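With one protein chain withheld, the remaining protein chains of the complex are depicted in position.
Each chain gets a letter, A, B and C, in the order it is written, and its residues are counted from 1.
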Amino acid sequence: MPVRKPVLDPPFNVVRASHVELGVRDLGRSRAFYVDCLGLLVSDETEDALYLRAVEERNHHSIVLHRSHEPAVHALGFKIASEEDLDRAAFWFGRKNLPVSFRELPHQGRTLRTTDIFGMPLDLYFRMEQAERMLQKYAAYQGARIQRIDHLNCFTPDVQASYDFYSDIGFRLTEYTETDDPDPQLWAVWLHRKGNVHDLAFTNGSGPRLHHIGVWTASTLDILHICDVMATSGYLANMERGPGRHGISNAFFLYVRDPDGHRVELFTSDYLTVDPDLEPIRWSLRDPQRQTLWGHPAPKSWFEEGSVFPGVALREPALAAQPIVAR
Amino acid sequence: MPVRKPVLDPPFNVVRASHVELGVRDLGRSRAFYVDCLGLLVSDETEDALYLRAVEERNHHSIVLHRSHEPAVHALGFKIASEEDLDRAAFWFGRKNLPVSFRELPHQGRTLRTTDIFGMPLDLYFRMEQAERMLQKYAAYQGARIQRIDHLNCFTPDVQASYDFYSDIGFRLTEYTETDDPDPQLWAVWLHRKGNVHDLAFTNGSGPRLHHIGVWTASTLDILHICDVMATSGYLANMERGPGRHGISNAFFLYVRDPDGHRVELFTSDYLTVDPDLEPIRWSLRDPQRQTLWGHPAPKSWFEEGSVFPGVALREPALAAQPIVAR
Amino acid sequence: MPVRKPVLDPPFNVVRASHVELGVRDLGRSRAFYVDCLGLLVSDETEDALYLRAVEERNHHSIVLHRSHEPAVHALGFKIASEEDLDRAAFWFGRKNLPVSFRELPHQGRTLRTTDIFGMPLDLYFRMEQAERMLQKYAAYQGARIQRIDHLNCFTPDVQASYDFYSDIGFRLTEYTETDDPDPQLWAVWLHRKGNVHDLAFTNGSGPRLHHIGVWTASTLDILHICDVMATSGYLANMERGPGRHGISNAFFLYVRDPDGHRVELFTSDYLTVDPDLEPIRWSLRDPQRQTLWGHPAPKSWFEEGSVFPGVALREPALAAQPIVAR
Partner (left out) sequence: MPVRKPVLDPPFNVVRASHVELGVRDLGRSRAFYVDCLGLLVSDETEDALYLRAVEERNHHSIVLHRSHEPAVHALGFKIASEEDLDRAAFWFGRKNLPVSFRELPHQGRTLRTTDIFGMPLDLYFRMEQAERMLQKYAAYQGARIQRIDHLNCFTPDVQASYDFYSDIGFRLTEYTETDDPDPQLWAVWLHRKGNVHDLAFTNGSGPRLHHIGVWTASTLDILHICDVMATSGYLANMERGPGRHGISNAFFLYVRDPDGHRVELFTSDYLTVDPDLEPIRWSLRDPQRQTLWGHPAPKSWFEEGSVFPGVALREPALAAQPIVAR
């Protein structure tokens, strides 16, 4: 029985998925993609980095792009509830023999750099520099009118192990996919802290790798519009999957790839999950509507490709079960 | 050079595509599909027939379903501008040695039954019984909130011949697909009378057959909603293609198949074409964005399957060129 | 009985409302309003004029702004079906003893300048210079994502006389407002050529004056978005009425005033009117849902203010009946 009770009094309090630091090879091309096309706002720009946020966000950044020789993910960022919680987090990770160090990061302040059991780099912090709230500066809305970062989705070589690890620190399961064996095995999990379907999700695959960054829009029409924009402004090949409706999470989605192959999900329409007695929803790996309610299978690339964490060894998953794949 | 000047003073005045008469095997199943699922309104119902209209339509019917042993299309209906035009039409078709007969049809009055050069049955009429306008009875909106019939799309064995025939009676070209040969050949044409992209379209293929009935909704969200409804109420297998954006016509579309395989396109977002000097838009058969702006190829069934006109001989097309097909 | 049969064989063929020439005091402020805020595209710009079009339009301009000492409307533009029709129009207006002159206008070619019986200046032409079609250049969509000009709405001192005049040249009635007298009098009329609710409308009032230019958007959400943009970027005071749903025409609307007080209606959701036997819809002047289906009365300014045609004498209307007015 792979599903556990939620840990309602975790050792420290994670608030939500907050940001991601990506390595990109050409800041100009990335700016064209994220700012000119998708419509994200620039909070700060240096010769080596670009700090982006969405219209609702008062945090200084939710996507940080660093100039890099190779495409890479440097860290997944999570907001922690207080400085005391951050200290408790450092203590907890240390006791697990995971690497722990504090750093001062630009615009972000005191940040705990650590990793999970598979070496996936995590940046935990409490306070970030605040930027102007643009939610009601509607003239600044552009492109997909993205409102905020929503979640981070990763490949893991062992979904059960990742689920157990993050459950211990308070992440709660909302939906999951498992095999139909007599002794079912987890194939994917959706875990939340902030009260919707997920802040962090794991899918079975060679990992750890980042599968995608999920960003939220207020309307499905924002997503249809960005399809039209991308398809007619040189980004057709960057549209990987969708638009469509996931069975899982009920999200209306579009998956796009940035110029370095990092995957971004534009998504909307999930639901509230704050009830502590919320019953997680089970999906069979063989249910095609799990992936896409309307029946379109995902392309192979969507199941296989992801962004690597430099210096972190990849492991192949033990579980060999495969979902339905297009083409 | 296959494109001709529009005939602005036709021998008789066609107003628009008006309705279609379909043969269906089980009126109950068809009612479940068209009324309970898609949300069309019932204007009249007899033991052998169901007369349907959409919320904007004051004409008694735009889709007529007759109980039938086999799936069939009995006639494509066009509204003519006056009784005098109808007489002129009878004269014109007679001179072309095409069959001509007048009938009184239920709820429709004096109707000219004739055919085009490939034997495709046409019902021409001026006045139809009027039904209550439901456009502002919003509580009656259901399903896809279809507003009106828009167009009829057919397979023809000879696109150039069909185009020439309908051009002569005033249909005007808005967009077309041709081969990239030095001597290009028409592969598909979109022809209108009412001032948007089409009332009637032809695609190269074994014909004559009806490819689909196009019905119009006011919002792309109506089409996304019917995807969700169909996918979760037993009609997943009836969703054939889409939702997506056509390059041609710019329409946002979803193609569905009724219980007899008749294809219906839910569509919105085309444009105004009333200018007599409107320049038709050319598409290359090899341009994948022609079919779907966002890059998704259409399934094979979409290119190959259609509804037959009983007793009308099918001819294979001379033109062998093929578009890009999925799977 | 004020309603007449439509004239289906008019003396010349008007295609549709095409453009308007406005006098504005400060081209920079007008550009900020029409281009930066509403999102219209600039087709050409000189020191004294700005030529604008919307994303669907291949005609060079639908709104022309001329630098002017006072706010003014210089001409209402209509597209005519051919050069021969244009000559027939000149003949017809001449026979009515209305002023007739041909001019070559920039980007527009041979243009017939004439007036209606109340002196309202009309520019009739067949061919206009063509501009790039931006309908599928979605990255160029801005602001309200306006697709095309739809109609022109004017005050007239005598609705019946204006209706009779334009009926004679083929404009067809779709909806009308009249008093509830035993001998009812027309208070407003909606007249079309292109097949939707109107190209030209008249309302009882001191006239002739332009009440508003109607421009069309594909989605109600485009209109909600421009409300948000205007309200938060210094244009709150320019929002005069709406958003709302008209009973008449079923249009979803927003009325805004440009920096010179010229009124623009952003609108969507009307219906097809091409049927020659379409029955016009009657509204009582006392029906509050006529104005706004949802019950909000229009402000006084909306009923009283309009743009003048320089040098054209204003007449007060004979009909004193008044609609319901807010505040």
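Criterion: a contact is a pair of C-beta atoms (placed from the backbone, for glycine too) under 8 Å apart; a residue touches a chain by one contact, two chains touch by 3 or more.
Please read these numbers as outputs of a predicted model, since none were measured by experiment.
Asker: Which of A:Val35, A:Ala49 or A:Leu135 touches the chain that is not shown?
Answerer: A:Leu135
Asker: Can you say which of A:Arg4, A:Arg25 or A:Arg58 touches the chain missing from this structure?
Answerer: A:Arg58
Asker: With the missing chain put back, one of A:Ala81, A:Leu98, A:Ala140 or A:Ala161 would touch it. Which one?
Answerer: A:Ala81
Asker: Under the stated touch rule, tell me which residues of chain B contact the chain that is not displayed.
Answerer: Considering the whole complex, chain B reaches the absent chain at 37, 136-139, 141, 219, 221, 225, 228-229, 231-233.
Asker: By the contact definition given up top, give the residues of chain A that touch the hidden chain.
Answerer: Residues touching the hidden chain, for chain A, are 8, 15-16, 56, 58-59, 79, 81-82, 126-127, 130, 133, 135-136, 147-148, 193-195, 218-220, 247, 250, 268-269, 271-272, 274-279, 281, 293.
Asker: Determine and list the chain C residues touching the chain excluded from the picture.
Answerer: Its contact residues with the unshown chain are 220-221, 224, 227-228, 231-232, 236, 239, 243, 245, 252, 289, 293-295, 327.
Please note the rule applied: only the chains that are shown with their structure count from here on.
Asker: Look at both sides of the chain B and chain C contact and report whether the same residue positions are involved, with over half shared, or different ones.
Answerer: same
Asker: Averaging over Cα atoms per chain, report the distance between chain A and chain B in Å.
Answerer: 44
Asker: Suppose each chain is reduced to the average of its Cα coordinates; what separation in Å results between chain A and chain C?
Answerer: 49
Asker: Residues of chain C touching 2+ other chains?
Answerer: Within chain C, the residues that touch at least two other chains are 136, 219.
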